[in-house]
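Handing you this structure, nothing more for now.
Apart from one protein chain that is not included, each protein chain of the complex appears where it belongs.
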Amino acid sequence: MKNTFGTCVCVTIFGESHGSCIGAVIDGLSPGVKLDFDLINARMNARRAKGEVSTKRHEDDKIDFVSGVKNGFTTGTPLTMLIENKNVRSGDYSKTEFLARPGHADFSAQCKYHGFQDGRGGGHFSGRVTAALTAAGAVCECALINKNILIATHIANCAGVTDRVFSDYEAEIKSLVRKVFPVLDDEAGERMKAKIIKAKDNLDSVGGVLETAVIGMPAGVGEPWFDTLEGIISHAVFSVPGIKGIEFGAGFAVAGLFGSENNDEPVNKDGIVTHLTNNAGGINGGISNGMPVVFRCAVKPTPSIAKRQNTVNILTGENDIIEIQGRHDPAIIHRAAPVVTAVTAIAVCDMLSQRYGTDYFSVGGVGL
Amino acid sequence: MKNTFGTCVCVTIFGESHGSCIGAVIDGLSPGVKLDFDLINARMNARRAKGEVSTKRHEDDKIDFVSGVKNGFTTGTPLTMLIENKNVRSGDYSKTEFLARPGHADFSAQCKYHGFQDGRGGGHFSGRVTAALTAAGAVCECALINKNILIATHIANCAGVTDRVFSDYEAEIKSLVRKVFPVLDDEAGERMKAKIIKAKDNLDSVGGVLETAVIGMPAGVGEPWFDTLEGIISHAVFSVPGIKGIEFGAGFAVAGLFGSENNDEPVNKDGIVTHLTNNAGGINGGISNGMPVVFRCAVKPTPSIAKRQNTVNILTGENDIIEIQGRHDPAIIHRAAPVVTAVTAIAVCDMLSQRYGTDYFSVGGVGL
Amino acid sequence: MKNTFGTCVCVTIFGESHGSCIGAVIDGLSPGVKLDFDLINARMNARRAKGEVSTKRHEDDKIDFVSGVKNGFTTGTPLTMLIENKNVRSGDYSKTEFLARPGHADFSAQCKYHGFQDGRGGGHFSGRVTAALTAAGAVCECALINKNILIATHIANCAGVTDRVFSDYEAEIKSLVRKVFPVLDDEAGERMKAKIIKAKDNLDSVGGVLETAVIGMPAGVGEPWFDTLEGIISHAVFSVPGIKGIEFGAGFAVAGLFGSENNDEPVNKDGIVTHLTNNAGGINGGISNGMPVVFRCAVKPTPSIAKRQNTVNILTGENDIIEIQGRHDPAIIHRAAPVVTAVTAIAVCDMLSQRYGTDYFSVGGVGL
Partner (left out) sequence: MKNTFGTCVCVTIFGESHGSCIGAVIDGLSPGVKLDFDLINARMNARRAKGEVSTKRHEDDKIDFVSGVKNGFTTGTPLTMLIENKNVRSGDYSKTEFLARPGHADFSAQCKYHGFQDGRGGGHFSGRVTAALTAAGAVCECALINKNILIATHIANCAGVTDRVFSDYEAEIKSLVRKVFPVLDDEAGERMKAKIIKAKDNLDSVGGVLETAVIGMPAGVGEPWFDTLEGIISHAVFSVPGIKGIEFGAGFAVAGLFGSENNDEPVNKDGIVTHLTNNAGGINGGISNGMPVVFRCAVKPTPSIAKRQNTVNILTGENDIIEIQGRHDPAIIHRAAPVVTAVTAIAVCDMLSQRYGTDYFSVGGVGL
């Protein structure tokens, strides 16, 4: 496969930054999933650029559902969403069209596509395409909500400022839905924003760490080898531009723990088997254990910075200097958060559909 | 798919700890790959238990190639390897058969397989199965070597002791092949071993971090969305038991870098386009850029420890106490290293075969 | 997977008969394939309804390439085509919305989608969706032509009238491109049309047999088990609505042949190894042998007929009588021909891309 993800619920995304539209096709999702347009809009809104900490390119990102939806419910056949590109300024890029932007895919894309790629605004590599990914993920979230499975992502760390950790999953996950700058501690969020603006003023950018939690995940989902729950989620998550690392539960901290510290002890509490701790991030042997699935992703600083940088011309191979123009984000981490939520929703939906069949997310139905 | 990995080169593994044998099938590998049995044996040897830092279960791990090999070359049809289980002591487990071992998959497996799973020695979840994975990866490495693509993994960190970083990739990668305790700095390795033995004496275990490098990787391999090179490698790597995190290039450290620090500037050196730094770990936009592909994995401390632990009985759901008997490793990180190399080889082989076709790794051939 | 086909070149189709548009995404096709819009239009034109032997619903079927094309060449990233639905008359169906039309998928779709399916005009099951399939196939044909691989389909038999067989493949395949009623013997075609019109006058419909040839196919493509060339092509071909059988080479006639009659003897003619006959349809052991790949498909008579038929109501399960209104084809075989060509092109493109890699169909390229 390629730009498609999933075994039973499959998402394909397409489009370029400066084309007429971008979009996504979701295939294999249960019929009878009620679309929650408030949730979908909240996710699209969170991803969309706003304020000083984001690019000045604005798109309204209205989703046109051209197939697979009838009367607000999924039909079960391929669901296609189109999002128009309106605010396109290709001129920004023409001067530097053949100069590889450091930290971007310009050079690696040239090696793969031999000059046939659409380089305008990053083309198919543009963060713009994550609008389609976010839309697809939001539809999958609507399915998950039918099963009381909730997902949210907050900024665990940005430019040296740390958010607090989850303490009351359900309430905090619900509160994060409406936040455009998704932190649990809003005061920490303000300090993060100040750091982002300062970087922008220095013609620079910053990165951070996102933390995602999935609650309500049934135990027993995932495979022991290859299609582990960690493997499937990480496969999806590395699609989010700028992510360079992922860790589940205690993650890299396990390197410093003894087995006796790291093991999560199972316990029967009032008739329910749960675990006393969650260093495993809800996954043992590749399979969910019923605890919250928790993971963190490292998001790199936006590669598009206004500073002068050394580079090469991808046509001639000659050394050159680039000063990137255009409208860019001094940080993408807050905008990456709903995209990580989205790909997680897609991956979890797919795993659950494999486990429980194609009607798992259906609600109701009429006739025979 | 499930316990199979790959789109064009596909590896399926099977077997249980206490069954008659474990094994792997490799399908789609080019015909005409010469098997380098020295390399294969070195990988198997590195994974096999030895000395005080490992379990006392010893297996000779002789690989029986039952299909897909003729005169020492791959035929191009499914290549099957069987490895006999000889040194089986099921008695070790019978007393605690229904007690979920903390940190293991016993509870999550019960939720998935409803008691039909083979629990003896961890069954299909056992680290024993990694012998098959290592064998499959070693065959894939033989293919990669035909294209001068080399892979190695060293222990970057164990129990607080840090190895040095790669400085001369090719020489160091070659030197690591023969090391059963794979470190670049052997003195650091001795200190790691001392820490492992100390943990063992405390009836405990330790974890660590592995670092893997792939050199000779052609630029232009990977996809912008979903089947990114990071996504494919991480999908494979999380199959290695005990891995809870992965990071590429600068990894989680990107959270603390400015864009101007993190961007790798392309440069033409003597007619070759390369990059001045490698914070991207050889991957931009999901696609290889020709630099070494470098990543690190977090390996948790062995969950099987001799200390008393709280747990539940998976049949009755009642709380209980477990004291794990049997032969276990106080650390698995050194044994996990060749397994990470193996899954990386499988993933890279698959990606290259998709990119360049099914004859990519063939050498020679006769007739029409 | 579901409504997506292919391992390396993947085609996803979407849309409903009475939605705003239908479309297709092609992923994994080589960059640098020049689109031949004359060919694409010819295929779309052949599929489109015309004249007395077809439905009166007319669509201009203009293809909007919204991604994956730059300057008339494929970029190598997902190529998306949209085709607007303009001539929609949902009223035709409202009266009979819940009556299962005999020979259609109304009942089986109800069992699968539980009433959430879009039933208007057949919804996602409508022959209308084949416009997207034809467009996707035509783009794949543009890639194949770069390698001198040509495909055509003619009506071997319709309503008892038989066309002649291929005698000069290349010339005949080229001549078929422009024919809207694709027969080798135009006089036979006139007799077929007369039979179709007669059936229509009787409020009935007719079926037939299509024959497809692929020339220029390299030898050595396909797998011995499961992904045989026959298996892959037939998997694709049964997507064409109304097809109920497929046979390769001598096909069902092999049942009446002796081995000595059926075996195709290889022979070296002027330095080229070919075969004296082609009973195998160009495929031995699932793998192409360099001869033309030839197969025939049975196409059932259009199920939508104006005669009164017994049926059930899919909401109530009660017996009822249906008299189908609306605009329908008394035969679909001539319109199915370009669709069979299309799915064949998709399947062959995918197989060749697996065999020879993702650049196989590229032409030229610039820069590094």
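All chains are identified by letter, namely A, B and C, in their written order; residue positions are counted from 1 within each chain.
Heads up, the rule we're going with is that contacts are C-beta pairs under 8 Å (C-beta built on N, C-alpha and C of every residue); 3 or more make two chains touch, one makes a residue touch a chain.
What you are looking at is a predicted structure, and each value in this text was computed from that prediction instead of being measured.
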Report task. Give the residue, chosen from C:D36, C:E59, C:E84 or C:D204, that touches the chain omitted from the document. Result -> C:D204
Requested in this report: With the full complex in mind, choose from C:S67, C:T96, C:T153 or C:T228 the residue touching the hidden chain.
Outcome: C:T228
Query raised in the report: Which one touches the absent chain: B:H124, B:K300 or B:H334?
Result: B:H124
Report summary line: Logged for chain A, residues touching the omitted partner chain are 7-8, 77, 224, 273, 354-360, 368
Query raised in the report: Can you list where chain C touches the absent chain?
Result: 1-5, 7, 13, 100, 102-109, 111-112, 124-125, 129, 133, 157-160, 199, 202, 204-209, 218-228, 230-232, 234-239, 241, 243-268, 271, 273, 276, 279-281, 283-290, 298-305, 307, 309-312, 317-319
Requested in this report: Identify the residues of chain B touching the omitted chain, counting contacts across the whole complex.
Outcome: 1-4, 7-8, 10, 12-16, 19-23, 25, 27-28, 31-32, 64, 66-68, 70, 73-80, 82, 98, 107, 110-118, 123-124, 314-317, 359, 362, 364-368
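Going forward, only the chains that are shown with their structure count from here on.
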Query - Label of the chain whose CA centroid is most distant from the centroid of chain C - result: B
Query - Centroid spacing, where centroids are CA-atom means, of chain A and chain B in whole angstrom - result: 27
Query raised in the report: From the C-alpha centre of chain A to that of chain C, how far is it in Å?
Result: 37
Report task. Find the geometric centre of each of chain B and chain C from their Cα atoms only, then give the gap between the two centres in Å, rounded to an integer. Result -> 44
Query raised in the report: For chain C, which residues are shared contacts with two or more other chains?
Result: 7-8, 77, 359, 368
